[in-house]
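Excluded from the complex is one protein chain; the other protein chains are retained at their positions.
Let's turn to chain A:
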Amino acid sequence: MNNTKSERAGYWFILPWLLGLVIFTLGPMIFSLILSFSKWDVITGVESIQFVGLDNFKAIFHDELFYQSLKVTFIFALVSVPLFQVASILIALLLNMRSRGMKFFRLIFFMPSVIPAVATSMMWVMIFNPEYGILNKALAWFGIQGPAWLQDPSYALGALIVMGLWGVGNTIIIYLSGLQGVPEDLYEAGQLDGAGPLRKFFSITLPMITPTVFFNLIMGIIGGFQYFTQAFVMTNGGPLNSTLFYNLYLYNKAFMEFDMGYASALSWILFLIIMIFTLLVIRSSSFWVHYQGDDQND
């Protein structure tokens, strides 16, 4: 059974994936790299691809909308990532308490994250409606005149962040499994040393769940750069480009203006940014991430 000939049969079994890797990943990556240095009006055939060197990148660095989309994406990530982490940790801590009904609460908090993004978006367009949306109606009870949310350039991005907070169920579940991995004897030792609940949280829980925080940080940054459906459906980047997320801008360049070379260059910049941030978080992690035992090698 272990002769090399029969081991080679393994290639046949991974063949579908291997073909897919070439057709749908490696091939497109090379093509995309070529495109990012080219100008191509898609309507004409492949022959009209024109090598233009760094022109696309030069144009991008003078493109105001490019900077606007970076700004929108970074503001979103910088505000929402920490906000979502704090909210998720708080809820996960509550859900981690041993008492009845926690399964039920866990279901409720997780529910929004299984709802299709389009449906969530439609729902919140209605909620944010300045005249008959429930949010402004609720604010009116407190005598507050709510803003026009999605129609107001200074509130639209904030509105999307608020909506995101509603769907942090995923993150809560990740923290919950992180919390369940904290050994009970640490808390018992803390108890013996007379640590109060706050002290226990900052000296035991938080250091023990930093790998989870680390994971969510990376995913949050990546998520910001991939944000699309909600922005497309709810605001389409407006008003006044105040919600022009990077991915939306990339889509507009590729599929509205059919500037495939330019859009490909944008996609490589996106890749680079995600890589840099991921590496940055990984490199800095040794300062603040605590791994329990040798778990990091698993």
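The definition used in the following text is that contacts are C-beta pairs under 8 Å (C-beta built on N, C-alpha and C of every residue); 3 or more make two chains touch, one makes a residue touch a chain; residues count from 1.
One rule holds in what follows: contacts and distances are computed from a predicted model.
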- Item | Omitted chain (choose from "Carbohydrate ABC transporter permease", "ABC-2 type transport system ATP-binding protein", "SLBB domain-containing protein" or "RsbT antagonist protein RsbS") - UniProt protein name | "Carbohydrate ABC transporter permease"
- Given A:54, A:94 or A:280, the correct residue touching the omitted chain is A:94
- Item | Contacting the left-out chain in the complete assembly, out of A:66, A:84 or A:124 | A:124
- Item | Touching residue (missing chain; options A:68, A:151, A:203 or A:278) | A:278
- Option from A:107, A:144, A:240 or A:276 whose C-beta touches the chain left out: A:107
- Query: Going by the touch rule given at the top, which residues of chain A touch the chain that is not shown?
  - Reply: 1-2, 6-14, 16-21, 23-25, 27-29, 31-32, 35, 42, 46, 91, 94-95, 97, 99, 105-112, 114-119, 121-127, 131-132, 134, 137, 166, 170, 173-174, 177, 197, 211-212, 214-216, 218-219, 222, 225-226, 228-229, 232-233, 247, 250-251, 254-255, 260, 263-264, 267-268, 270-271, 274, 278, 298
